[in-house]
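Only a single protein chain was left out; the remaining protein chains are all shown in position.
A, B, C and D are the chain letters, set down in written order, and residue numbers restart from 1 in every chain.
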Amino acid sequence: MPNKKRSIKAKTGKPPGTLLYVGNKEITDSQITFLDYNSEVFEKRQIKSVEIFSEAVKNVRKDTVSWVNISGLHNINLLTEIGKLFDIHTLVLEDILNVFQRPKIEIYDDHIFAVIKHITKHDDNKLSIEQVSLIISEDFVITFQDGSSNIFESIYERIETGKNIFRKSKQDYLFYVLLDFIIDHYFLINEELTEEIDKLQEELFTNTDKNYTEEIHKLKKAVNKVRLSVKPSRDIISNILREDIKMINPSTHVYFKDTLDHTIQISESLDLTRESVISLLDTYLSTVSNRMNEVMKMLTLIATIFIPLTFIAGIYGMNFKYMPELEWEFGYPLIWIIMLSIGILLGLYFKKKKWL
Amino acid sequence: MPNKKRSIKAKTGKPPGTLLYVGNKEITDSQITFLDYNSEVFEKRQIKSVEIFSEAVKNVRKDTVSWVNISGLHNINLLTEIGKLFDIHTLVLEDILNVFQRPKIEIYDDHIFAVIKHITKHDDNKLSIEQVSLIISEDFVITFQDGSSNIFESIYERIETGKNIFRKSKQDYLFYVLLDFIIDHYFLINEELTEEIDKLQEELFTNTDKNYTEEIHKLKKAVNKVRLSVKPSRDIISNILREDIKMINPSTHVYFKDTLDHTIQISESLDLTRESVISLLDTYLSTVSNRMNEVMKMLTLIATIFIPLTFIAGIYGMNFKYMPELEWEFGYPLIWIIMLSIGILLGLYFKKKKWL
Amino acid sequence: MPNKKRSIKAKTGKPPGTLLYVGNKEITDSQITFLDYNSEVFEKRQIKSVEIFSEAVKNVRKDTVSWVNISGLHNINLLTEIGKLFDIHTLVLEDILNVFQRPKIEIYDDHIFAVIKHITKHDDNKLSIEQVSLIISEDFVITFQDGSSNIFESIYERIETGKNIFRKSKQDYLFYVLLDFIIDHYFLINEELTEEIDKLQEELFTNTDKNYTEEIHKLKKAVNKVRLSVKPSRDIISNILREDIKMINPSTHVYFKDTLDHTIQISESLDLTRESVISLLDTYLSTVSNRMNEVMKMLTLIATIFIPLTFIAGIYGMNFKYMPELEWEFGYPLIWIIMLSIGILLGLYFKKKKWL
Amino acid sequence: MPNKKRSIKAKTGKPPGTLLYVGNKEITDSQITFLDYNSEVFEKRQIKSVEIFSEAVKNVRKDTVSWVNISGLHNINLLTEIGKLFDIHTLVLEDILNVFQRPKIEIYDDHIFAVIKHITKHDDNKLSIEQVSLIISEDFVITFQDGSSNIFESIYERIETGKNIFRKSKQDYLFYVLLDFIIDHYFLINEELTEEIDKLQEELFTNTDKNYTEEIHKLKKAVNKVRLSVKPSRDIISNILREDIKMINPSTHVYFKDTLDHTIQISESLDLTRESVISLLDTYLSTVSNRMNEVMKMLTLIATIFIPLTFIAGIYGMNFKYMPELEWEFGYPLIWIIMLSIGILLGLYFKKKKWL
Partner (left out) sequence: MPNKKRSIKAKTGKPPGTLLYVGNKEITDSQITFLDYNSEVFEKRQIKSVEIFSEAVKNVRKDTVSWVNISGLHNINLLTEIGKLFDIHTLVLEDILNVFQRPKIEIYDDHIFAVIKHITKHDDNKLSIEQVSLIISEDFVITFQDGSSNIFESIYERIETGKNIFRKSKQDYLFYVLLDFIIDHYFLINEELTEEIDKLQEELFTNTDKNYTEEIHKLKKAVNKVRLSVKPSRDIISNILREDIKMINPSTHVYFKDTLDHTIQISESLDLTRESVISLLDTYLSTVSNRMNEVMKMLTLIATIFIPLTFIAGIYGMNFKYMPELEWEFGYPLIWIIMLSIGILLGLYFKKKKWL
């Protein structure tokens, strides 16, 4: 999440309705993808200029499902134009541009507005949380995605090659497919997190020098961030099911119910994942402390055995004039016997006490 | 749970409704068991081919309870055929095949669909969580179980030998018996977990060398996994009781109410079991630290007594030319007396301080 | 709770409705106590045979409150007979026999069935949790208690000697008295637990050798067990008040409301007791660690003072040919002065650092 | 709370409705204060005998607010008389006498019964939790307070000197004033607890010898006790607002709403106070452990530097016949140089490792 801080500060105090893109501004260009399909036709266009686009929108056929995907949100002019074209409320546009928006759904008489997070994992192990906004009206499905990578490529294909259900269905089915697609990815992310936890757990016992506390806490933070992005999706789906919405055909409810089950399951799985991280921390700390204890036992063993013996040696290293033992013929072997006995007895004592 | 990861990844991005078995594919063959009974007749058949099966389904008597159990879900063709035969929605078939489905119930006008987990414990102490899906229609009870072992064998027998209630009742009673059978097993599992905790607890105090942290956390994970599988069963039963369902005779409600009590009780017991595992960890950690403390006390005792004495011996081991004490006739016995006094005084001090 | 494990295992897989006593089978005999009273008459009989009992039941007067108490549940024949006599559902009988049943209430048109736990403390400090089942019908109050000790003796007396309210009231008042009697005992148990905690707390500071961890965790387990038995009683009472029950006279509601207050209060008190146990564990662990710290400080003090001094003594114990200091006349007293200074300076340093 | 244990035990098993005072019996005498006022008249009497009191009650004017305060509850005769005089239910009288009653409100058609805790702090730093019971009927406000100190003195004054609202209002306003007075004190108590926590926190860093664990846990217990007494007050007030009560004038609702805000605020503040105590414990434990670490570092420093040096001195203290180094002319200064180098190198190593 680059530039998060700067942007929020920049926004505070601005009048509501001010359009301001708070995401990563380094992305080069916005892209408009326009799909138009029904069971007979399928058309897909990549549009660059707003004029061509508004032309296309006006000439659209009524008997098709029309889907517009805008990827890259930094072009505010474009957004404003689209806003005018489809008559989108300023606050909605503001929500689309504020890519740190909490996932939510707003259901109006003539359209639905939903914000959801698409989570992917980069090769460098970092999570990328990309915001996707969806507007479902009676004529159009409009999706806005922050970031240039076209995440819906596989869905374009599915529509093109798809025969039965997809091409015969209306916007509501496309809406379902988009949500389902995003929510399915959460399972992947959860698995990746679980794998990482398992990997760390194994490492803990092998690599004993490293301090894993920070790494584990980072993992915990990642899990928390994912949970925060994922948990509201449950409310989104159950709101779709609860309310009586004109745009959603009752026959599509069974699909959304299925998705609802998934959101509940991913929520519970993420809770378990979170517990695993906490367990991992416990395991780590106790491993460290156990290793320490072993080390301390070694010290104690050596020290308690040799300290008294060294004392005895010290005694007979004294230079007193009159020390009868020093004169004895067998004084030296005798002292060896005494010291060995003491050493063995202490060893046995430790053995008995199970300290060895 | 073998192959879990691979399968979920394989599924992500597939269009909804794609039938894909995500469980263990090494199981050799699917088995269909067909039961047909009322108070007078009882018939049980093992069916291998789909054709014979569809024949059997068509010729079924209307005045009997017909129960079809399919064990082993990797044969997708078979599943598709059964789906067609009984007119099962693709999403339901998908749920049946996705053996990591969360336990749930879906109540429709003409049938009930339920997913529940059957938990057993293998000889090698591992829990096996097997998914059982049930479809209750007005004519048929269809159960799908992942895995080849026939878990319902004892119920077949009960029906065959059973007289009064069972053979006179309808599908709803069979439905109840199946749920009750599975939920009863949860108590067994909980007991096994409790036993394992008790066993570990005893071991802790005997075997002092082992690091139990990991083992205890594994146990905690197992308890969490069982809780996740068991907790939704409460909602399943209370949904059956709450809704006014055609398939469920009001006179059977009393049985389901009984099962509901069991689900509440097992939930609470599992919560207690979970607390026990956490207590076990606490006990273990404090045992380790107490043992460490004892060891440290020993070290301190020996070191604090002998270090000063060794110092004194060191003094009189010095080679200064003019050290009057060395010349004294009673210097050596005197130094022994001094050292013994110091040792005894320190010992008494420790005694007084209760460090000994 | 003897035999708990065996019994649950024995029950799993049995058809529902199988009557099986899962409690302690060593209790010698079941006892039936029969009370019949109104404001004028009072009769109390100890009945041994089922025949005499069924005779008594048939001849019972309509204008009295009739209370049957069965103590000892292992005689399944007797239970079956009573079941027939009073027309009790098999599932209810099963619940009565399953003495590990969760406390609950079931309200039917013509009777109320309640299960509640009577907790007492034996002389050997062990808690005994005895299950009491109550059936309130329009003609009878039937109570079933696991265990042979007659816990209701004091209530028999109260009825016999009681004048005003008790003898003039109906079954509902008796029902209230029985629940109130059992719930009142919870306060006693909570107090005993609190006392035990206080006793342990005091011991902690006196007896420093013992490892109290296990003992404290046992206490925590006991508190948890009591909470599990006590908490549902709140629901039981509030259900009685919520539902419009024929058997409960509205004028008795004020008494049940009072009992409801008690169940809330005991719940809160038990929560506090639980917190006290956890605090106790904290106190214990920190006491142990504080004592350890004191011991370690002693070690450090002695070691850090004498180790450098011993080194100095070691220096002048070396046998080099040319060591000018050894020849000095005041070398020996000088070295004493140096060593004393070092010792005193280190002591002052520790003092300043507040380590002494 | 003196005599708590004894009294509860004494009460268990007694028939409900038995009047038994469970509080401190050393308090000398009950006191009846009788106030009668409206915007014109104000009368305040101290009454000693029940007869005079019942006379006063009978002659009371209808157009005034009449408030009877009974302080000291051990005089059961008096209570019984008052019970008869005002027609109070035995269970209510029992609740008044059971000074360990949970705060609650009971709303009847013709009166309101409320129990609330008045918490004050004695000079010896002990909290005293005194139970106040209030009965609001259409003609009378009756308050019962455990303990002899007259806590309402300041309210008497306020009524006497008060002009506008107070004297013109009815019982409901007096009721509000009494509750508000008691709840206002909770803020004081919370502050005192916070102050004590702050004081302890400061002490922790100065006085390093004391074991604060027990003290902190005592404070935590006190906070818990206060929370238990204070939290139900929220329900009391919201019940007054929720129900449509004849005794409460709608115009007084605004005052109770204000009080409701206070109860929410004090609840939240007490939660924060509780967290502060827990933080305090954490701070203390970590302070202790930090100090320990410092001590251990000192030990390690001294020991690791001098142990090798002493070994070297030991080497040249050996008495072998052939030890060439001993004969060298510069052997002694050389060995000093070696030892100093070792010491300095170890010191630098520690410095680098940031252990110094």
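The criterion applied here is as follows: contacts are C-beta pairs under 8 Å (C-beta built on N, C-alpha and C of every residue); 3 or more make two chains touch, one makes a residue touch a chain.
Please read these numbers as outputs of a predicted model, since none were measured by experiment.
Checked against the full complex, the candidates A:Gly147, A:Gly162 or A:Gly317 give a single residue touching the omitted chain, namely A:Gly317.
Only one of D:Asp29, D:Glu51, D:Asp110 or D:Glu191 touches the absent chain when the whole complex is considered: D:Glu191.
Across A:Leu228, A:Ile245 or A:Leu272, the single residue that touches the chain missing here is A:Leu228.
As for the chain not pictured, it touches chain D at residues 154, 158, 162, 165-166, 176-177, 180-181, 184-185, 187-188, 191, 195, 254-255, 257-258, 261, 264-265, 268, 272, 275-276, 279, 282-283, 286-287, 289-290, 293, 296-297, 299-300, 303-304, 307-308, 310-311, 314-315, 317-323, 353-355. On the side of chain A, touch with the chain left out of the figure occurs at residues 5, 8-9, 11-13, 15-17, 89, 91, 94-95, 101-102, 104, 106, 208, 211, 213-214, 217, 220-221, 224-225, 228, 281, 285, 288-289, 291-292, 294-296, 298-299, 302-303, 306-307, 309-310, 313-314, 316-319, 323, 325-332, 335.
One rule holds in what follows: only the chains that are shown with their structure count from here on.
The chains touching chain A as well as chain D do not exist; no chain touches both.
Here chain C and chain D face each other with different sets of residues for the most part; under half of the interface numbers are shared between them. With each centre defined as the average position of its C-alpha atoms, the distance from chain A to chain B rounds to 27 Å. We define each chain's centre as the mean of its Cα atoms; on that basis chain B and chain D are separated by 43 Å. Residues of chain C in contact with two or more other chains: 289, 296, 299, 303, 307, 310, 314, 317-319, 323.
Every pair of chains meeting the touch criterion is listed here: A-B, B-C, C-D.
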